[in-house]
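For this view, one protein chain was removed and the others were kept in their places.
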Amino acid sequence: MTHPARAGLVVPLRLEARSLNKRYGAQVALRAVDFELAPGEAVAVVGENGAGKSTFSKILAGAIRPDSGELRLDGQLLELRSPREALRAGISYIPQELAYVPNLNVADSLLIGRWPNRLGFTTRAAVRKEAARVADEFGVELDVRRPVSDLRLAERQLAEILKALARRSKVIVLDEPTASLTKEETLNLFRVLRGLCRAGVGVIFISHRLDEVFEIADRIVVLRNGAAVADVPTAETTTAQLIEHMLGVAIVRAERDVQAETAEPSSTQLPTLRVIGYSRPGLPDIRNLNFELRRGEVLGLFGHRGSGADVVADGLGGRIGDFEGRIECGGKEFAPFKNPGEAKRAGIGYVPPERKRDGLVLGMSIDANISLLVLERVSHAGVINRHTEQRQATEWRNRLAIRSKSVKQSVESLSGGNQQKVMLASRLEVHPIVLVLNDPTRGVDVGARAEIHKYLKEEATERGTAVLWITTDAEEAVIVSDRLLVMRDGEIVGELRSAAKTQANALALATEEVASTAVAG
Amino acid sequence: MAGTLRSRLPSLEQTVINGSQLLGVGGFFIALLIFFSFRATHFAESSNVLNILSNVAVVGVVALGQAFVLISGGFDLSVSGTVPLGGIIYVTACNDHYNMYVAGGLAILAGIGVGLANGLIITQIKINPLITTLATLSIIGGLAFVVSNGITITLNNPNQAPLGLNFAGVQIAVWLLLALSIGMFLILRYTVFGRMLYAMGGNREAARLAGLRVDVVTTTVYMISGGLSCFAGVMLANQLLAGAPTVESAANLQSITAVIVGGASLTGGTGGIPGTLLGALVLGTVANGMTLMQVPTFYQEIATGAILLLAVGLGWVRGLVQHAVWKHSREDQIAQAAIAGVVEDVSPDLNPTGGG
Partner (left out) sequence: MGHNKRVRCGMGAAAALLVLLVAFAVAGSAVGARARTSNIPLNKLTFTFGSADDAIGIFKTVGDGMVADGKQLGISVTRFDNNLDGPTALRNAGLMVQDKPTVAIDWNTVVGVGNAVGATFTRAHIPCLAVNQQIKGCHWFNLSNEMMGLGAAHVIDPIAKARGWNGHNTTIVMSIAAANGREVNNGPRYFYVSTAKALPFFKQVTPESIGPETTTIGGTNGIQIDCKSTIDGAYTATKNIIPEIPKGNNILLYGSDDDCGQGSYNALKQAGFGNRILTGGLGAAPNGMQELRTDPNWVVEGALFLTNWAPYILSEAVAIANGQSTPPLTAAPQVMLTKQNVNKYYTGNNVKELPPLANNNQYLAKYGIIQKFGKIQGLNAK
């Protein structure tokens, strides 16, 4: 019951998991995983997609139950049958896709639902006061009266943490918390987390960003294929070693600009999209990007949040209008787009990342959303032809396997994956020359993700659409792209093709540490 | 299964939720009619019905324009200024021996101009609609006062007021309201422009990213609202045989109330013409009934406010009903939705690489 790493210091464990097993039919999601967390400790859990991180955190969050194994909190055995029980026990889970009730303010959102004895507070004023006090205590700078919907993502996260604190949680699990934060916000978050640790709260931190993991974690646990393959104090390891553990293979040294032998001869065809001298000061500074994209090609653009990849996508989509440089699209030359209409007219179909906020009108029906970009096509002299619209939507429904009762259903009631498909359909319906996808499978279940991958690949290979696929998921980047560009801090730091197009190389390029030469293994 | 964790509402429940507000108002209206037929003398007579209709005509036309604005996510408070302006321009022009169609055209043009100003300020200078239209209201209201010297200008030639006359027993102004309503209903429901209004009101950024010219459409709806309000002012001048700067100071509140009673939300994206007409009828009926019951005027103002609250309240009830249909408790819902991104990764039968 004591932690081996803290030699000489006998401290009862805050959280202890022994031999957690979970399988789904033939697949094993977790394989006899042991885990320990001391009070006031920050442990990072890393691993590639499919390694079992999410299964692990779901178990902690009470959403699923392990097939076998036990979980103890401060020595007490836990049988978590629901998320509410986990919360009540003192484990707070802060997800990547933050859920919130839009119109509540921070303080009131503390009262959501029937928390056990309403935290002991009876009036809103009391809650607000307590929220403010807690915020103060942990150095969280947040005006607790503001409505949650007003908050930026970073602030929402802090609000979630506040909620956890107000519940007097003992363990806080954060899932990819820095994915959408700026450098500053990240530092602020870490500061808050350190404060929590000092106060004895245990922090479990799931992340892809190895450089950050080194900043905040005391210990790092690496999962691979469902097993915990490493558990080391941060001070005693390196990024390269972590990557090795994560992938289980030796990595070849990757030079800065990796050129692999190309299997196909370079095409004499003019590129469908050429981006020249694309730059924009900001967060981060995007400096002089140059790349090109061919007909029927899927070009991946991979970078962690903050690398600028999503900003480039926004720029090409016309959402951000102050880029400099030149764009050649479909043989014509353009100045950087000032608004979405210009991009659309140039032949670019832009799929924004946050579908509910930016890509769909939730109150409207499926077919109305699908026709939103092509209203001229489903109408005649300004009058909408509902049959055409419905037919169009039905075709897409079949093509993309959108699960809904009818195309007249409002988009609000669909699941995330289906909503994503509707948004995709609306963009594809324009028959763009270039499709710019900004994180198109975020928050989408695995089944829908596979369907989307398949369809978009077809879109490229069969219909010849040039696809620029921006993603923060290295595995996805490698799977979908023919060629992969890696961005970091506003620059393209490498292009990976054929054999060199691997997760390891992508990760290495994206996280500033060049993989070390490994002995054959 | 992934989808069941986030409730998917069967369409019957959805219809009930959506219809509950309109049914609530419709039911209220019928209750009003019954109440007033018993308590107010002459209420149910045909001449009184005509009275109500001709009273409602003016605010009704304003409400039509306001409906477009509210659905697209905006607000037009300046209508309380454009209505009297329209009347004054019309009467002044007629008294200066302009042809009455020309006079009417001038008034409508003035309204369109005000709307253009509103639209440009909102889209280019980016001041929010509430403040912008409040400011233009002061300016236009003041302008109306200046042009008329603060007094009501009589229409010298009563033959230039055809809209106040009857056709087939009903005032022409009422027929115009009907015609305009039908036209705007068709536009809203069946045209690209109407669809764009709902999209912009529902999610302006999504509409913008979809390439819709949101600025142009916004300016256009304000121009429509301004033009219609000035035309309503012309209608009123035809009824009053005069143009007055002080009339219809509550036109903005009443038109917004009518549209909201009819199902619109303050943020946009919902609402429609039939509901708006119903809302205007409710307001007009209450005013008429209360006058016939000899209730003091200030109670009528209280009633208008109460009706607005009722409409907003029905909207809130609708929200409650919606939440009640969600079967999970709030806590579990949030907790589950919170981890939905993670949980949705779990599909036992798909993706051989396993969950997360």
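A and B label the chains in the order they appear, each numbered from 1.
The definition used in the following text is that a residue touches a chain if its C-beta (ideal position, glycine included) is under 8 Å from a C-beta of that chain, and two chains touch if they have at least 3 such contacts.
Owing to the predicted nature of the structure, the values given are computational and were not obtained by experimental measurement.
Participant: Touch as defined at the start, partner being the missing chain; which of B:N99, B:N128, B:N166 or B:T267 qualifies?
Facilitator: Considering the complete complex, B:N166 is the one touching the chain left out.
Participant: Just one of B:I187, B:A244, B:I260 or B:L283 touches the chain that is missing; which is it?
Facilitator: B:A244
Participant: Tell me which stretches of chain B touch the chain missing from the display.
Facilitator: 14-15, 18-19, 22-23, 26, 29, 41-42, 45-55, 58, 149-155, 158, 164, 166, 168-170, 174, 178, 185, 189, 198, 236, 239-244, 246-248, 262-263, 270, 272-275, 277-278, 281, 288, 291-292, 294, 296-298
We adopt the following convention: only the chains that are shown with their structure count from here on.
Participant: In the complex formed with chain A, which residues of chain B make contact?
Facilitator: Result: residues 2-3, 6-11, 14, 190-193, 195-196, 198-199, 202-203, 205-213, 269-270, 329-356 of chain B touch chain A.
Participant: Taking the complex as given, what residues does chain A use to touch chain B?
Facilitator: Contacts found on chain A: 24-25, 27-29, 49-55, 57-58, 61-64, 82-84, 86-87, 93-101, 112-115, 175, 225-226, 317, 319, 339-341, 343-345, 350, 352, 357-364, 368, 372-373, 375-376, 379, 382-384, 386, 403, 405-406, 409-410, 413-418, 426, 443-447, 449-450.
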